[in-house]
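Okay, so here's the structure we're looking at.
In this view, the complex is presented without one of its protein chains, the others remaining in place.
Per-chain residue numbering starts at 1, and chain names A, B and C are given in the order in which the chains are listed.
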Amino acid sequence: MHFSSDNWAGAHPQVSAALAGAAAGSDPAYGSGAIDARVAETFSRIFEREVAVFFVATGTAANALALSLHSKPGTVAFCHREAHVIEDECGAPEFFADAQRLCPVDGAEGRIDPESLRAAVERYAPKFVHSGRPGPVTITQATEAGTVYGLDHIAAIGDVARAHGLALHMDGARFANALVSLDATPAEMTWKRGVDMVSFGGTKNGCWCAEAVVLFDATMTEEMGFRRKRAAQLFSKSRFIAAQFEAYFRDGLWLETARHANAMAARLAGHFRAARDARLGWEPQANEVFAILDKAAAEKAQAAGATFYPWHAPHGFGGTIGDGEELYRFVTSFATTAEEVDRFGAVIGA
Amino acid sequence: MHFSSDNWAGAHPQVSAALAGAAAGSDPAYGSGAIDARVAETFSRIFEREVAVFFVATGTAANALALSLHSKPGTVAFCHREAHVIEDECGAPEFFADAQRLCPVDGAEGRIDPESLRAAVERYAPKFVHSGRPGPVTITQATEAGTVYGLDHIAAIGDVARAHGLALHMDGARFANALVSLDATPAEMTWKRGVDMVSFGGTKNGCWCAEAVVLFDATMTEEMGFRRKRAAQLFSKSRFIAAQFEAYFRDGLWLETARHANAMAARLAGHFRAARDARLGWEPQANEVFAILDKAAAEKAQAAGATFYPWHAPHGFGGTIGDGEELYRFVTSFATTAEEVDRFGAVIGA
Amino acid sequence: MHFSSDNWAGAHPQVSAALAGAAAGSDPAYGSGAIDARVAETFSRIFEREVAVFFVATGTAANALALSLHSKPGTVAFCHREAHVIEDECGAPEFFADAQRLCPVDGAEGRIDPESLRAAVERYAPKFVHSGRPGPVTITQATEAGTVYGLDHIAAIGDVARAHGLALHMDGARFANALVSLDATPAEMTWKRGVDMVSFGGTKNGCWCAEAVVLFDATMTEEMGFRRKRAAQLFSKSRFIAAQFEAYFRDGLWLETARHANAMAARLAGHFRAARDARLGWEPQANEVFAILDKAAAEKAQAAGATFYPWHAPHGFGGTIGDGEELYRFVTSFATTAEEVDRFGAVIGA
Partner (left out) sequence: MHFSSDNWAGAHPQVSAALAGAAAGSDPAYGSGAIDARVAETFSRIFEREVAVFFVATGTAANALALSLHSKPGTVAFCHREAHVIEDECGAPEFFADAQRLCPVDGAEGRIDPESLRAAVERYAPKFVHSGRPGPVTITQATEAGTVYGLDHIAAIGDVARAHGLALHMDGARFANALVSLDATPAEMTWKRGVDMVSFGGTKNGCWCAEAVVLFDATMTEEMGFRRKRAAQLFSKSRFIAAQFEAYFRDGLWLETARHANAMAARLAGHFRAARDARLGWEPQANEVFAILDKAAAEKAQAAGATFYPWHAPHGFGGTIGDGEELYRFVTSFATTAEEVDRFGAVIGA
């Protein structure tokens, strides 16, 4: 009954086996080997266009490097008020972008409101040096609230960015979970809606450590190469990432694991709907479920072996959290089983 | 016949197996899990004192983070003229230390000369803001020239650092190769000789990706924790590093692989001594061999399938490189076989 | 009728004369000359304790250097939502502090609410590396809204800072205007209420260029010296700043010019109260007046030679701004005359 985070899981057996298989033999280092080349082609195939792919160590690195790419002195980047980049990355985006500021933007259920974004961007008059200048926009898909941006919503954000000449980045730490939730293609969810850069995460969805920056603008390749190296994010034995991604993409494993995680979240949500001592905070759309529990019930569940964390109510939350209650987050993964979900359901009286 | 670098090898089978074994089950993320705790204890046992250990993605990250720890605005760090930090890290040490400068110091065969270091440090008068202020000293063990600092040499460097209140860092990308070369203990080669911080590398010696900063001063633990996270170097599924290190240390595997790599280098050196078309540049002490080859001979070897790189003659090199000749570097690893070394020997007419 | 800003004025005749008087003769550079020493003593006398004084080029430099002094990787500084540091300094505070973030805090009429500050600080759990860690707090006195923090209010902010081990900085670009408004002493308005560092501005109140960082903690002197130099803010002919401050403080000139500017603001406010086409936004307490004008009336005033800017309504503004109306800022200075204030009053129908 581990619902603390999808990064508490280990690696999927097929990823693990692929890694073991890649361990033998000599291969050029720093990403110039054979497996790396194959995986780069796979990324281009998946996104239906030529893309530049850069493996990095963490999702934070992917976000921070991507956002830095369009940063200059005095630049302000725009993110949701509760985005991972501003809440959970210890200032890495500012650091990698040489002190770029993050401007929080409002929006309900973890999604940036396009009109709020437009207003935030338009506070920066062109060439007015005092206030700084607008820079990249970043959205998180799936969001930190377990919701998913619809394709039109992404396009609306993309329109605001494009109208002001700003790059649009997608933090895809849970890219696959959002993708299968929308039943869309990677191209439809990204560059066809105005996205320029993706932090493509595989770690939470079955890999050990497989994060990549994907750029749709190939002219940025040389620049990103230097930035990644300066950030100490260029792996020498790069094939150990490539081998994970190779297994991840083979036969659609990544979509299968994401569908499983989302299904487990839906099953858990069903238990909350039926529970005596708990209720859903809002409808989940990917692999995170937010629920309000009586604190005593939460403690009982924890005593029974369940792990999960309390959470801040997000911006625009319309519900009420009573005395003696608290909002909690529950995350499912490729490794979550129906059995443990149901066992948890029993504990909370569903 | 792959002698390009020890990072062209994959992972040792025992490391690979351990990683596969760790893939199942749920475990707390970000380094707070069970395997991480066990490995942290192992590090303390190996170094014969309580140490703080921080896993990071690359050797460059370990170096840059360690050097940043004692950095302030206007700080100058001291390294060998040909150190990896100044030659091969794309400015990461300056970046992580918020623009700290690296001051190159002379010394023969890749080792800093203690008197040159003293002179370099003493150019910085206390409180004289114009020149900046002296910061950490870093040495590479084994060096980039394939040599090893003797214990007394380390102590002499440590004395200079200590006399000026400066921290001493050891870049141990090839820590194990140096250790077995000296037949010393980790404690003898580090803190007992004045070293405060180690970049402890496992990647080149049999792991996929296993690099760590080791601090002997536990009061720096909290500070390093924030620095690592800000540098986007905190792995979520940290146990994938821990599992590699666990296998690496089990039953002395790390010493065994290092001894093997060094032995292969010695064997290769023997071939150069006997060769018709090549000669040793200088005596190797770890797992890197530098040799001067007739360019035609080098091309012939490459045509036969050997991989290796040309190299700059190091500071203080007393030999001569004739017309039509060039200096090359040959690196051996845990995966190098006697058979391929001997096959190469045959190609160069040994 | 120039009300655009107090930095549109030139220099006070006494400051100008002092500067001319200091032009002759040779004197040690970089702040070690005789005038600098005298002025440093004057600062200590004025603040009734030993202080460390650092001249810098701009108020932005003073703010950014002071805030950087207590910054570490991942630090978050706290300022009012409309503070100059976050609205008008193009990211200098983040840059000087090596990417420190600024966290905006709410509060009516330009003043930070102590309870909002406490809540903002307490979102950062000790040692939780993901969110970053709390750093210095900064308040602006007088505020950007032309109001002044009362002494108890400063003490309340100081209490929150002290309780969490955070340094408290005061942006005193209009220090003198606030001081005479409160009829307090510099000591009462700063360190006796918990302030650790002051950006002490003389430029807006009669100097050409006279800004200083004042530190109440002398142990920071060496560190600030290096930081100022690295920021390219150490003047060689430092006495040209010192000479301005010498005249500024002589015979209480600085208090006199501030009282004059405040009196002119009060006179202007009187006109707004009496005006046909305008009304006060809120009560001014220093040398800035905010008023709501019919846009046509504003244009008529501008056509008559008045200069002033539109302004954003501040957080917590309770008034209404009708269609065809706009909020404007009017700033007075040592050089503003009663005649021009009254002439403006006539234009707006007072």
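The rule is simple: a contact is a pair of C-beta atoms (placed from the backbone, for glycine too) under 8 Å apart; a residue touches a chain by one contact, two chains touch by 3 or more.
Computed from a predicted structure; not experimentally measured.
Participant: Since one chain is left out of the picture, which of the remaining chains does it touch in the full complex?
Facilitator: The chain that is not shown touches these displayed chains: A, B, C.
Participant: Out of C:V39, C:A61 or C:V137, point to the residue that touches the absent chain in the complete complex.
Facilitator: Final answer for the missing-chain contact: C:A61.
Participant: Taking the full complex into account, find the residue in A:P73, A:G270 or A:G316 that is in contact with the omitted chain.
Facilitator: A:P73
Participant: Check each of B:D27, B:E94, B:E211 or B:D294 against the chain that is not shown and name the one that touches it.
Facilitator: B:E94
Participant: Considering the whole complex, which of C:L19, C:V39, C:I86 or C:L179 touches the chain not shown?
Facilitator: Here the residue in touch with the unshown chain is C:L19.
Participant: Determine and list the chain A residues touching the chain excluded from the picture.
Facilitator: 68, 72-74, 98-99, 127, 129-130, 132-133, 222-223, 225-231, 234
Participant: Give me the chain C residues in contact with the hidden chain, please.
Facilitator: Residue positions of chain C that touch the missing chain: 2, 4-5, 7-13, 15-17, 19-20, 22-30, 56-61, 64, 89-92, 95-96, 203-204, 208-209, 226, 229-237, 239-240, 307, 335.
Participant: In the whole complex, what residues of chain B lie against the chain that is missing from view?
Facilitator: Counting over the whole complex, chain B touches the hidden chain at residues 73-76, 87-91, 94-95, 98-102, 129-132.
Note that only the chains that are shown with their structure count from here on.
Participant: Quote the value, from 0 to 180 degrees and to the nearest 5, of the angle by which the CA atoms of chain A must be rotated to coincide with those of chain B.
Facilitator: 180
Participant: Please indicate which chain is farthest from chain C, where distance is taken between mean Cα coordinates of the chains.
Facilitator: Measuring from the centre of chain C, the most distant chain centre belongs to B.
Participant: Answer with same or different: of all residue numbers used at the interface between chain A and chain C, are over half used by both copies?
Facilitator: same
Participant: Suppose each chain is reduced to the average of its Cα coordinates; what separation in Å results between chain B and chain C?
Facilitator: The separation of the two C-alpha centroids amounts to 51 Å.
Participant: Any idea how many Å lie between the Cα centroids of chain A and chain B?
Facilitator: Centres of chain A and chain B (C-alpha means) sit 34 Å apart.
Participant: Go ahead and note the Å separation of the Cα centroids belonging to chain A and chain C.
Facilitator: That pair's centroid distance is 41 Å.
Participant: Where in chain C do residues touch two or more of the other chains?
Facilitator: Within chain C, the residues that touch at least two other chains are 73-74, 98-99, 129-130, 132.
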